[in-house]
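Only one protein chain is missing; all other protein chains are in place.
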Amino acid sequence: MEPVLAIVIGSLYAAGLYLMMRRNLVKLVIGLVLLSQAANLLIFTAAGLRSKHAPLVPPGEAQPVGDFADPLPQALILTAIVIGFGVIAFTLALFHRAYQVIGTDDLDEMRATDT
Amino acid sequence: MRSIILRSATRYLFPIIILFSIFLLLRGHDEPGGGFIGGLLAATAFALYAIAYDVKSARAMLRADHITLIGVGLLLATGAGIISMLVGDPFLATQWVTLNVPGVADVKLGTPLLFDIGVYLVVVGVTLMLVFHLAEE
Amino acid sequence: MTLTVSFQIVPFTAMLTLNIFAIAMIFAMVRLLRGPSLADRVVALDLVAALAVGVIAVYAILTEQPMLLRAGIVVALVIFVGTVAFAMYLEKRAKP
Amino acid sequence: MFFELITCFLLLIGAIFSFIAALGIVRMPDLFTRMQAAAKTGTLGVGCTILAVATFFGDIGVATRAGLVILFLFLTSPIAAHMIARAGYISGVALWSGSVTDEMRDQYDPVTHHLSSEPRKKSDNDSQMLGM
Amino acid sequence: MRMFVANLFLALIWAMITEGFTIGQLGVGFVGSYFLLWFLRPLVGGSVYFLKMWQVVTFSIFFIKELIVANLRIAYHVITPSSFFKPAVLAVPLEEMSDLEATLLANVLTLTPGSFSVDLSSDRRVLYVHVMDADDPDAVRQQIKDQYEKPLLEVLR
Amino acid sequence: MNVILVLPVLLPLVCASLMLVLWRKRRAQRILNLASMAGMTIGGFVLLVLIYCNGIAVLEMGGYAAPFGITFVADLLSAIMVTAASMMGLVVAIYSLTDIDVRREAFGYHPLLQLLLMGVCGAFLTGDMFNLYVFFEIMLMASFVLLTLGGERGQMEGAIKYVTLNLISSAMFLAGVGILYGMTGTLNMADLADKVTEIEGPLLTALSMLFLVAFGVKAAMFPLFFWLPASYHTPPPAVTAIFAALLTKVGVYSLLRVFTLIFVHDPGTIHMIILVAAGFGMVCGVLGAAAQNEFRRILAFHSVSQIGYMLMGLGLFTVLSRSDSEETRLIVQAALAGTIIFVVHHLIVKPNLFLISGVVERLGGTGRLKDLGGFYVSMPLLSGMFIISSMSLAGIPPLSGFWAKYVLVRASLGLEHWLIAAAALFTGLLTLFSMVKIWAAVFWAPPPEYPLLDEHERDQAKRGLQPMILPIVVLAALIVVFGFAAGPIFDVAMMAAAQLMDPSQYVDAVFPIDEAATLNAAVDGDTSP
Partner (left out) sequence: MLLSVISGFVLACLAPWLQRVVGRGAGAVLATVPLGMFAYFLTFIGRIADGEVFHEQWTWAESLGVRLSFYLDGLSLLFALLITGIGTLIIFYAGTYLHGHEFRGRFFAWLIAFKAAMLGLVLADNIISMFIFWELTSITSYFLIGFDHHRKVARDSALQALLVTGGGGLALLAGLILMASVGGSMELSTLLNSGDVFREHALYVPILLLLLAGAFTKSAQFPFHFWLPNAMEAPTPVSAYLHSSTMVKAGIYLMARVSPAMGGTELWMILLSIFGGTTMVIGAYLAIQQVYLKRILAYSTISALGVLTFLLGLGASGAPGDAELSIYAAKAFGVFLLGHALYKATLFLVAGTITHETGEKDVTKLGGLSKAMPLTAIAGVLAALSMAGFPPFFGFLGKELLFEATLAQPSLVGVMTGATVITGILFVIVSCLVALRPFFGHAKETPKHAHEAPFPMWIGPALLAITGLLIGLLPAALGEPLIAPVVASVLGLDEPVELKLTLWHGINAALILGTIVLSVGVLAYFGHRYIMAVLGKVDFLLRIGPAMWYEKALAGMLDFASLQTRILQSGYLRMYLMLTVATTVGLVSYSLFQISEFSIIPEIPPTDQWGHLLYENLYTLIVAGLILTGTYGAVHSKSRLTAIAALGVVGYGVALLYIIFGAPDLAITQFLIETLTVILFVLVFYHLPEFPKISRPRERMRDLFVSVTAGVMMTIMVLLATGIEPREKVSDFHSAHSVDLGHGRNIVNVILVDFRAMDTLGEIVVLMISAIGVLALLKLKSRSKGEKV
């Protein structure tokens, strides 16, 4: 299944990046969301999809039984998801505010600080 | 939202979700769940409340100020780590106490629970701060 | 019938069901992309979520992990909040 | 064995209803008829599947949790349907041309969010509505 | 009394979700939900929790039957060409009832044959319902009142 | 070690949490802020001394042995960075007393500053790849908020670019970490140093490119620097100053760390890429600055070119084989030391210039050069401080910048990298040009005919200026001291460079040889933490 997921990840990256390169604030943030999904899925896949069973120790056992998914990438992704959520929330508020202050959602019109 | 149906549904769904979120928080160490998931779920309940009624009543329901909630949560989580330093262990080394509660079971209490509660509070506080403030715009 | 037969019938049905659910999701996806109104899309999204609960349930059977139901509970409890949010948006937008 | 057959049966029922819901959402002519399909059929289809989980594991704990899922599903999905329908209606989604009647037309006041119970004869009683 | 019922109800839910279902868990759940209800005072005041169990059971059976019928009918509609159904939005006048009752009625209607609730009028006197077969609107209205509204109110009161 | 190693992270965290609880108590927040920064600075110095005396220090968080838990590792470079960062935090905290207005204070300026420091120090200390990502995010998030705090138009525009580009880089970092874990099954940097050797060279190079870009964006390396000139000049000067001090440095630090510890298999390719980026960065940045006409924009663009200098040392670094002579070894070591010196020098000088620009903007009402003037007459002390700082930035001896530049140029000449040396020298000249441009326009030129601030506003602005001047004077003094103490500083930098050049020191500190048995036992499940 890894090749399929790899293609999904690649597509998510491509779509996310493409959206971010538009002129529009909203597309930018949607692209960001896709990008963060892509990154999470990448961690998940790169570590290997070794089982369909959750990394849980059955009651009464001292160690997990049978094959089970690698728990560490899951913990990493959980952290990354939550961080991503915070970032997206902030970005949304930023864009909201930027739209209020600047009066446009066209990124091409936001060049005053560069030149 | 002025939907009567939504409002009355919210009145019975809200406590259920909160209860479930606390359950997820407490059971998260053994089964899927934990501070994040619980916190997010609780926050969703409040968000629902804010949508069905309004932000003001949702705030009133929360009682505590978000910022304080976050601060306390952060202090709890950090404190859970500092406790071990008082014993001479490294930061965030977990400490466990087993309490025997008659009739229930041996309850193991550990700093990870404290930590998770801190996480829960921070997540609730933060998410609500985001939702409420954006909703008020 | 022996145990082995019965052992295979459930996984087979589950697999079949799982695939049907998945295809149903794609159908819902068609509506989501077609619209025409936002409400139509939201209905489709809501259906995808509901089907996701179904998928989780079937998968719990397939892999014999009953604790996956917990995910189902959360989805059942929570997804509609998103739908409500969409509805709120639609209503607010409808203001004259 | 019996429970396994029940499980299979429930699973298949669930699959079929869910599939019909999805088909309905594609085929039905307007928002409301689509929702007729999605809101019920989807709920029942998924509900059956969850019941199948309960019968499959045959464990009381699992069963209660399955019951909870169904309960929550039945509690929330009508609400969601209501919300979308209401929002769709308010935002001006047109009924299918084959619809017989629409008794809710002009009953909603977008300013006060008031939904009247009296059939409105005149369309110029906004001021009266505002006063309420 | 009312609070006690609510409390017990929550405790039960607690015991159900924690798979052990022991007396101990029930006790923990009771204490926990006691505090929860205390916390939710502004919300739960004035609600009715006492349910007549046998009415619940009868209605539930009826409800499940209707649910299946509804689904079959929709399935029929989905598969057949659209000319066979005549949808409409109807205004169904309601008895005097509480918000919760109206909500439950609306939900039940949504989950049962060929109808779902679009909205409740602000004064709770009319429920607007979308139905699939509205050849005779008044008959549909009456059917809704007889088959759903009345038994549901009996269960709840 | 238990306390002192975690202090730079823990102290700001606790203080920030307390500040949240004391959200409306402005005075308490200020005091807490200063106290925390002072504590961190002291802690940083203690750490530095300890590391200097005892070698690399390691703290296993949660008591879990190295590759399994998260490990904090402080080598000399980390300790230097932590100390310098804390010191800058303190200095900026003092400056902020006047520069940051009440509104910003009411919306969390103080806790944000604390958390920025926490993120930065954490990034310097952590020995775990994913944990580094987390600290990066803390730092970034805090910088996002500090950048937008105030909500003015320029801030918004700058922030959008800053945020977006940094998020892209974070996504790449995350991807890199994920792939690295997939290939090696570990996240601990020391463990990675060991495990990556099993990966095919070009593949590892490809992977390292993800890190290069991810850290390169944070470090504002050419051609990934766009966010910096777009955003640095938009927030209040205190914020710009702390940004200039810390943000890019973390990127440079991370580059130094991973490209001396983990990705050392193919220095030919990687370091040539870095060297090219360094060269172009220097020239493009300094040319960009030459084209600017606003105080802080000039300074911002210069950062790009100075990042080039910092990367130059890393680019010159090569993994030495046994056949290399002692002389070559020393030159390479000096190149790394040059980078370290440059980082520390820049960490002091650039913020000071931003702080000065803050005073100028406050009194002049603008940062545009053509609307400023007369400060040489009206503010002689400030002028002196500017001369010291700007001349140091331009690499005029005997100030700090000269030594940094000298060491790097000498190393590049020693390794016969003529072009990069020429670029470095040329950049120095243009830097001087820009600094003199500011000097001539702001300090020498007569005051503008129609000042933007009237008498009253000017008097208003002049009130409470001491907390702004004091840090400037302190930093200028540091610059001078740095210049005269160049010898000892170079010695320390050489020690730090020696540690970087010999990754086994780092690895051995994380996995002590005599504890190898314990480690194996831990895997088998015999020990508890």
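To keep things simple, chains are lettered A, B, C, D, E and F as they appear, and every chain counts its residues starting from 1.
Just so we're on the same page, contacts are C-beta pairs under 8 Å (C-beta built on N, C-alpha and C of every residue); 3 or more make two chains touch, one makes a residue touch a chain.
Given the structure is predicted, the values throughout are model-derived calculations rather than measurements.
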Of the chains on display, those the missing one touches are A, B, C, F
Sole contact to the chain not displayed, among F:48, F:77 or F:115
F:115
Where F:77, F:252, F:391 or F:479 are the choices, the one touching the absent chain is F:391
So that we can see where the missing chain sits, which residues of chain A does it touch?
1-28, 30, 33-34, 37-38, 40-42, 44-46, 48-49, 51-59, 61-64, 68-79, 81-90, 92-97, 99-101, 105-108, 110-115
With the missing chain put back, which residues of chain B would touch it? List them for me.
28-37, 40-41, 43-44, 47, 51, 66-67, 70, 73-74, 77-78, 81, 91-92, 94, 96, 108, 110, 112, 115-116, 118-119, 122-123, 125-127, 129-131, 133-137
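By definition in this document, only the chains that are shown with their structure count from here on.
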Farthest chain from chain B by C-alpha centroid distance is chain F
Which pair wins on C-beta contacts, D-E or B-D?
D-E
From the centre of chain E, which other chain's Cα mean sits the farthest off?
F
Comparing chain centres built from Cα atoms against the global Cα centre, which chain wins on proximity?
A
Whole-Å separation of chain centres (CA-atom averages), chain C against chain F:
49
Centre distance in Å when chain B and chain C are each reduced to the mean of their C-alpha atoms
27
In chain B, the residues touching two or more other chains are 1-3, 5-6, 9, 12-13, 16, 20, 31-32
Which positions in chain D touch two or more other chains at once?
16, 23, 35, 43, 61-62, 65, 68, 72, 75-77, 79, 81-83, 85-86, 113-114
Checked against the stated definition, the touching pairs are A-B, A-C, A-F, B-C, B-D, B-E, B-F, C-D, D-E
Residue numbers of chain B touching chain F in their complex, please.
65, 67-68, 70-72, 74-75, 78, 81-82, 84-85, 88-94
Any idea which chain F residues touch chain A in the complex?
130, 133-134, 137, 141, 144-145, 148, 151-154, 156-161, 163-164, 167-168, 170-171, 174-175, 177-179, 181-183, 187, 229-231, 233-234
Partner chain D, residues of chain C touching it in the complex:
1, 6, 9-10, 13-14, 16-17, 20-21, 23-25, 27-28, 30-31, 37-40, 42-44, 46-47, 50-51, 53-54, 57-58, 60-61, 66, 69-70, 72-73, 76-77, 79-80, 83-84, 86-91, 93-96
